[in-house]
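Shown here: the complex without one of its protein chains, the others still in place.
Going by the order they are written in, the chains are A and B; count residues from 1 in each one.
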Amino acid sequence: MRILTLLVLSVALLVAACSSSDEPSEFREITFMAGFKPQANLPFVAAYVAQEKGYFAEQGLDVRIRHSTGEHLKLLLSGDVDITTANADSVLKRRSSPDVPIRAIALFGQSGQAAYVALESEGIRTPKDWEGKIFGYKTSLPAEYLAVVRAAGVDRSKIDEVKVGFDPRILTEGRVDILAVFKSNEPDTIRKLGFPVTVFNPEDYGVPTLGLTYIVQESTIAEDADMVERFLKATMKGFGFAVENEEETLDIVLRFAPNEDRDHQRFMLREELRNAESAVTEQGGLGAMTDEQWKELYDHLIEFEALANPFDYRTAYDDQFLGRIYDDAELSWP
Amino acid sequence: MAQRLLDGIAEAQTGPSKAAFSWRWTGERLLPALGYLVPTVIALTLAGVAWELWVRIGDKPVYILPAPSVVFERLSGDLSFFAREGATTLYEALAGFAIGSTVAILLGVAMAHSRFIEKSIFPLAILVKVTPIVAIAPLLVIWFGFGAWPKVLIAALLVFFPVMVNSVVGFRSVNPGALDFAHSLRASPLEIFWLLRLPSSLPYIFAAFRIVIPLAVIGAVIAEWFSAEAGLGSVIAVAHSDLDMPTLFSAVATLAVIGIGLTMLTWVIERRLLFWHESTLA
Partner (left out) sequence: MTDFEHITVSVLSKRFRSKGRDLLVLADVSLGVAPGEFVSVIGPSGCGKTTLLRIIGGLLDPDAGEIMVRGAPPRDAQRRKDIGFVFQDPSLLPWRSVLDNVRFPLQVNRGSSASGSRTPEELVETVGLTEFARYFPHELSGGMKQRVALARALVFDPALLLMDEPLGSLDELTRQAMRYELLKLWEATRQTVVMVTHSIAEAVLLSDRVVVMTGLPGRINGAVDIDLPRPREAGIERSEAFLDYGDRIQRLLATGGPVGATSA
């Protein structure tokens, strides 16, 4: 009799203990796909930190973090992935053609990562020096390049433009003189190969650029707004953490990218953080974006014929979630 | 002109007598042979209809899976574009095929005559074969620039191994009785090669050709992904990043036509040159 009582009591205590925890009674499982290999791009970093520091768990989310080999947009559209990353100009391009139903919900780069580099030894100091040289781009002629060329008054007919793919050795081997790169990536890589480089920033020539964003399907916004909000809250907290805690953030990144070089990841993180804050984020919190920013980018792309069709640019983003999670640039938590 | 070329080859092999094949033979054999395409056409049509229905009924968005009708519209609406890009890829594939086969056959001659050469070269050939294109292609672009050369070389690398292996086997597969007979006439190694080994090797070499011609096309396409402004591989890469599925599928369809066309051409040439071989007669 006594044993039975003891048993019942233990079970009751167990049940009480379990249900009295702070965790929500149910975890929502979702998949986030980073748009490239594991590395210190800000949108990836925000998710890594949110995972490791338990922010996702606090928001009742069980997030599976995957990495893309080029298919992340397709996987988002097929529903295999709930949230992924994309560059702001890609969002505009894809909405223009073939008009995929996606929207950007947060902005990580108040200015973009597109830049151009030349070997310092070549003595190319200004865009005017690009005349008579070979310019290499990765997949298609970037609108920023066209804008820089126009802004600097360079004669484009004197530049030999070639599609080169993704190997930066094309520059060090002298096959091209100027190469289109990601500011946070190749300049460091090339320097480490032993070649100092001169970097050209489109922003210095008045060209509007925006960086990486989180994107979701329109149907997700309509049907699963709560999940989106919770995800954004957790990742923006992670974003904030990365701003203040560089070394610990690097530790976390290297857990996801064990084969990467710490110095290079530090360079990448710092470079992207440099562009992460502006007057916009001071007002709206980290990740904030404005209608003016999108319009400016849209107009720029239209002007340089980087968009197949004109469309309503406002369908490319949705800032309602940012509005909900921030109160006067302060993140409400939990 | 082709007739004269074929006659010339025949004459070199058999002496100044009239060749056994003629265009009439082609007419008698080729047209019924096209009849063999009927089952394929029917199968493809059925598959196409099923695909179309699936897309329409399932309301699949065009950027995931375009319906055949949409692809067809894109393709037929810009035929000259796809034809032009196809011609670029075709040229790279054929050039690669020519270079790869020539090197392979020449090496095959050396290897067939010397076991030492065979044993030393074979491991190197295997090394070439197992190295993935994705590792080699960027290097070739760095070394050879942005023109056609990297694509031609990649195609040549893919063509090389099967042709080499088959030519060695072919050169050694001479009827022993014929070889004895030639020896009894004190034929020189060069005469034996030209009069016996070379014709004996043709069935094997052509079998290899049928395998490697599609590979040459694939090689050219993949090489174009790494750096190219023209060619179907480049079209596919751009269409992929633009999520332009109709264009992507149109390019794939064009590649299929090229591949089938080349294979049929090889088959026709093979049947005419190898009219005497069991594999053709059966």
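Observations on the structure shown:
Keep this in mind: a contact is a pair of C-beta atoms (placed from the backbone, for glycine too) under 8 Å apart; a residue touches a chain by one contact, two chains touch by 3 or more.
Since the model is a prediction, treat every value here as computed from it, not as a measurement.
For the chain excluded from display, the touched partners among the shown chains of the whole complex are B. Contact with the chain not shown here comes from a single listed residue; of B:Trp54, B:Phe116 or B:Phe181, that residue is B:Phe181.
Residue B:Leu281 is the one among B:Val38, B:Ile57 or B:Leu281 that touches the chain not shown.
Looking at B:Gly86, B:Pro162, B:Pro199 or B:Gly259, the residue that reaches the missing chain in the full complex is B:Pro199.
Against the chain not displayed here, subunit B makes contact via residues 13-15, 17-18, 20, 175-178, 180-188, 191, 195-196, 199, 275-277, 281.
Simple rule for what comes next: only the chains that are shown with their structure count from here on.
Averaged C-alpha coordinates put the centre of subunit A at 44 Å from the centre of subunit B.
Within the complex formed with subunit A, the residues of subunit B that make contact are 61-64, 138, 141-142, 145-146, 225-229, 234, 237-238, 240-245. Listed in rising order, the residues of subunit A touching subunit B in the complex are 70, 73-74, 77-78, 93-94, 97-98, 100, 139-140, 162-167, 169-170, 173, 175.
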